[in-house]
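Input: one structure, supplied below.
One chain of protein is taken out of this complex; the other chains stay put.
Moving on to chain A:
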Amino acid sequence: MQSGIGARIPRKEDARHLKGKAQFVGDIKIAGTWEAAFVRSPLAHARITAIHKPQGAEARVFTAEDMVDLAPIRCESTLPSYKVSDYPALAQGKVRYVGECIAICIAPTRAEAEDLAEAVRVDLEPLAPVVSVEQALAPEAALLHDDWGDNLFLTTNHAGDLTEAKAKATVVIEREYETARQAMNPMEGKGVLAHWDHKAEQLVAYTSTQVPHLIRTGLSECLGLDQAEVRVIAPDVGGGFGYKCVLQPEELSLAWVARRVDRPIRWTEDRREHLTAGANTRQHKYKITAYADDTGRLLGLDADIWVDVGAYSVWPFTACLEAAQAGGNLPGPYDLGAYACRTYSVATNKPGFTPYRGVARPGVCFAMELTMDAIARAVGRDPLEVRCLNLVQGAAMPYTNITGKFYDSGDYPAAARAAAEMIDSANFRARQKAAAAEGRHIGIGFSTFTEQSAHGTKVFAAWGLPLVPGYEQAMVKLTPSGTVEVRSGNHSFGQGLETTIAQVACEWLKTDLAQVKVTMGDTGLTPYSTGAYASRGMVMAGGAVSKAAEELARRLKIHGAHLLQCKPDEVEINDCAVTNGIASASFAEIASAWYLHPDRLPDDVNTAGLEVTEGYKPDIDTGVFTYATHAAIVEVDPATGRTTILDYVIFEDCGRRVNPLILDGQSYGGAAQGIGTALFEEVIYDAAGQPLTSTLADYILPGPAELPHFRLGHAETLSPYSRHGIKGVGEGAAIAPAGAIVNAINDALSGYGVELTQIPATPHRVLSALLDAQDKQKVPA
C-alpha cells in the first residue's frame, strides 16, 4: 500500500481507540495512586479571609499557604502597556472567578477526595463582580488586580489614515457584533498524574497536554526544579483545541503535592469543572465602520475590538494573544486601502482567556463576513460578487496585506467561486422564491478566511510572548530489525499527526505505514518541540521528520550501496530496501550490518549511524496561509426560531494534502465546532458572575443530528516556502461557519427586516428578533 505523502489511508492510532485500548491519563495505573479534588471558588470576586481545613485531615488538604515555595504562573510580555497578572496555582488572598482553585484535597478515591473538599470551609468577603467589558471599563469599576489602576491587560492601536476612504465612500456601514464565551469541550478534559521518581530523581508528570516540552519548562520554573528534574509525558490525549496548550494551575499544585506527599496523585477534570473553570474563550465585541463605494469596493475599515479575557494571563500565550490576532487578522483575505483598529484586552471575573482553534479568527471572520453582506445589501449586489471584488486576487500573490501579513500563495476569489459553484448559488434565488411560495424561509451565506499557520519566530516575538518557537526537531531512526522509528516532541491528540508524520517518513524511506513506529509527547524520549498549536504540527514536525528521513535515506543508500558493492549514486530506495536494478539490500539487512555485524561495513564507515535528529523551519517565519470559502444554505423556521442547515460546502486550499482522509476529518470536526459557535454554544453568566451553564444540559453542543452532510472541495496550491508545500489546516474549518450561517439566516429572514449580529444564533435570539420586527411593523411610525 502506498503510505507516503498524499496517501488517503486510515490512521495508525484508530485501532487502539476503537478497541478502547488507548492510554489516557485516566487509564494509567501506578500502584498507590491517590486522587485529588479541588476546592473551587463559589464566588466570582471575593477576598479570602480564612480557610479552615477539616480537623484530622490537615495533612490531606493544601492551600496557597502551604505552597510558599511554589511560584505563581507569571506571563510577561514585551508589548508596551501590558500588565502582568500573577496567577497562583491556588488562590492567594483573593478569588477572581467562579471555579478558581482554592485548595487541593487528596484521598484514595475521587469520591473521598470530593467529600474532603466539601468539608473545607472558606470564608469569603464578596467584592463587586466584574462580569462584562462595559462593567470592567466603567470609571467606578471594581479592580481585578488592585495595583493596576484599571482593568485593562493591554490596549493596542493600529493607527491608519481613513481620511481618503471617508472622502470617497458613498456607502458607510456601521455595525456592532458580539460573540459568546465558550468552553472548548474536548472529549477528554484536562488530567494529570504526577509522582516523584526516586531512581531518575525526577518529577514525572503524565498530563493531557498539547505542549509537553513547554509544560516541562513551566513546571520546572514554578516548582524551582532544574529542567532535567522534570519529565512530562503526554499520553493519549482526547482532544486539545488549545485548551491544553497552556500551563494549568492544577498541573502545578498537583505536582507540588505529589512531591510533598511522595505518592502518585491524579486529578481528572470533570465536565462541570470544565464548563465553569474552563469557560475561557471566544468572547469578543466589535464596533465596525466600513467605508465602501457604489460597487461595494471596501475602501477603509475602522474597528474597535474588545476581548473579555477574564482574570489572568495564561502561560505562555498571555491574555493578549487573542487581541493581537484579532487586530491583525480582521482584514483577513481582503484587500483594503485603509485600516484603523484599536483593541482592548479587558480583565473580568471569568477564567483566563485561552486560545481556541482558530484563535480570534472565528470572531473577526464573523464580523468581517457579516460586514461584507451588509455592504452587498447596501449597494444591491450579490454578496459573492462583492466578496470577489474585494478579495486579494490570485495574480497579486505573494501579497503583503495592510497589517503586514505575507500571503504566500493561492487564489482566494477562485476558492469563493468554486464554493459558490458547488452549492449552486447561481440557481439559488429561484430556489428561494419557490420555497417562499411554500411558506418556507431559506437563505444562502458565504464566509471566506485565511488561516495563518506555522507562523514562526518573528511573529511570536512580535506578539511579545515569553516563549517563542524556533526550529522544530525530530528524530528518525532505523531499528536493529530494519523498521523505522520516528520521535517528535510535538503531539498527536486526535488530529492524526501520529499518522501524517509517519507518512512523511514513508515518503523518503518507501516503507509501509505499519512499519513506522511513532513516539511523541514524552520529554524523556523526544527531541525538543514547543508543541502542537497554531496549525504548526504538519508544517513543522512534518518538515523536521522530512529532513531527518531524507538524511537517514542518504545514509542508508551509502550502507546499502556498500553491501551491494556499488556506488551510492547508483542505488535508490524502494519498498523497504536499497536497490540497484534487481539487486537489493533490505533495510533489515542494512540494520543488521550496522547494529549487529559492523564487520560487514567498511572501516571508514560514517559513524553518525542510523539515528538522525534534524531541526527545521520553513524558509519564511511569517507563516504559510491556508484559505477557504464556506457556503451554507439554511432554513429558518419562524414558528420555532430553529435553523436547519440544508447544505454546507467547504472549498479549501491547504497546499499539499499529506493525508486527504485526515484532512477531510479536520474539516468536518472544525466545521462542527464552528457550527457550535454559530448556533449553540454559550456560557451564560448572571449578574453575580455565576456561570449558569455548568452541565451539558445547559451548555448545548451540536450533536450528529444537528450537523449537515458537509461537502468538500479542494485546491492544492503548494507553498513555495515549506517542505513539500505543506500548509497547516488544523484550525481553519472552525473559523468560517458563524459567518456563513448567520449570513444565510439573515438572507432567509430578509423579508422580515431582521439582521442578527450576535452569536450563537439561538432560536431564542432569532425569535426575539422576529418578534421585535413584528412589533415595529404593528406600531405605525
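Heads up, the rule we're going with is that a contact is a pair of C-beta atoms (placed from the backbone, for glycine too) under 8 Å apart; a residue touches a chain by one contact, two chains touch by 3 or more; residues count from 1.
Convention: contacts and distances are computed from a predicted model.
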{"item": "Name of the absent chain as recorded in UniProt (options \"NAD(P)/FAD-dependent oxidoreductase\", \"(2Fe-2S)-binding protein\", \"ABC transporter permease subunit\" or \"Carbon monoxide dehydrogenase\")", "value": "\"Carbon monoxide dehydrogenase\""}
{"item": "Among A:50, A:187, A:582 or A:639, residue touching the chain not depicted", "value": "A:639"}
{"item": "Among A:74, A:271, A:377 or A:517, the residue in touch with the chain that has been omitted", "value": "A:271"}
{"item": "Omitted-chain contact residue, chosen from A:393, A:613 or A:768", "value": "A:768"}
{"item": "Per the touch definition above, residue among A:49, A:400, A:481 or A:695 touching the missing chain", "value": "A:695"}
{"item": "Absent-chain interface as seen on chain A, which is shown", "value": "109-111, 114-115, 118, 270-272, 639-642, 680, 695, 697, 700, 702-703, 705-706, 762-764, 767-768, 771"}
